[in-house]
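Heads up, the thing below is written out as structure tokens.
Excluded from the complex is one protein chain; the other protein chains are retained at their positions.
On to chain A.
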Amino acid sequence: MTRKRLSLLAALALLLPLTGCWDRRELNELAISVAMGIDKSDNLYEVTVQVVQPGEVTDKRGTSGQVPVTIYQAKGVTIFEAIRKMTTVSPRKIYAAHLRAVVFGEPLAREGIGDALDLLSRDYEPRTDFYLLVAKGTTAARALGVLTPLEKIPANKIFESIQTAEKAWAPVRAVTLDEFIGDYENEGNNPVLSGISVIGDGQAGETKENVESVRPAAQLQNSGLAVFRKDRLIGWLDERESKGYNYAVNNVRDTVGHVPCPGGGHVAVEVTRSKASIRGSVKGGRPRLAVELNVEQNVGEVQCRMDLTQTKTVQDLERRSEQTLEEIVRGTIEAAQRKYKTDFLGFGEAVHRRDPGAWKSLRSDWDKHFETAVVDVKVNVKIKRTGTLGNSFKEKGRE
């Protein structure tokens, strides 16, 4: 009996060391960072961290009217040091497991972000599900300073906004750390990142008034894709080119485009399905590249006179869409071949997969081969529906 009691006591005592709370950190000891900005000044990394003010983001009453997030900044030779140095200004240690976005200032991105990425992939705390972005035409510190309406935490707004835009509008791409490093390491590809820019008065965006007025003084906008050669930013794609990029790499889920009508005016078409494949082969030592794109669309808005009840009209519209899409995709390939002389669409990887033997002789100077390569673009469009209407009401008025 005593033995039984003793062992019970021992079992209970065991619970104490087994709770795994050796280095517990409770919520009130953490500075939960949701976004990190990395810039460089005077050869030092300048790290900006957006930290949630827990009391201000709860749905319950009792917020004291402070801003929902605060920003800590520190400089250091390495990023790791800079983050730890933040404890000199922050009462709590920065906790990085809930990072949503990491923003690089454009000047740093042009110098190269490879070194900056090492910490993020080496440290155990950050997960790999945050997005990487480039602050277009500004520093990361500026971009993270803007308060945003609708989503109280700006980092969440950045995160959600890039997802939504990727799903519904196409010219952005949500890129995670793994994807970036994958494209960086791949000899037949180069990375891209989405850009984010501050529109309006950035200074005014840092105060609470920004979210108190109907028309915020400053807003954050997703703007085009940044093209990298390895880890260095070499230029930007405009909206059309960014869209073409996403069409080519099969990253379009839903978007809206327009097609010119025969007699002037435009028809807006909504893309409901898009399936692309990039192919590469080698013939006689020269690469032959191809993009094949299959798209299903709906007619979304008609701004011209056309009889949509006729199969011929729809077929004609399909041909016109194909032409437009081909131009868009060709525009992006053009930019890659002529303007940036860099293969960021992954044609090299396609060649590698198709013909590993021939790739061995091409890989060392692939960008040169890519520049002069012929690229076939084949687009196939099918228009499925015309919305809730058949013909436009304007069609009747004409008769």
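Rule of thumb we're sticking to: a residue touches a chain if its C-beta (ideal position, glycine included) is under 8 Å from a C-beta of that chain, and two chains touch if they have at least 3 such contacts; residues count from 1.
Throughout what follows, contacts and distances are computed from a predicted model.
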Name per UniProt, for the chain absent here [options: "Endospore germination permease", "Alpha-IPM isomerase", "Aspartate carbamoyltransferase" or "Response regulator"]: "Endospore germination permease"
Of A:Arg173, A:His352 or A:His369, the one touching the omitted chain in the full complex: A:His352
Sole contact to the chain not displayed, among A:Ile181, A:Leu220, A:Val271 or A:Val295: A:Ile181
Sites on chain A contacted by the missing partner chain, in the whole complex: 17-18, 20, 22-23, 124, 127-129, 178, 181-182, 185, 352-354, 356
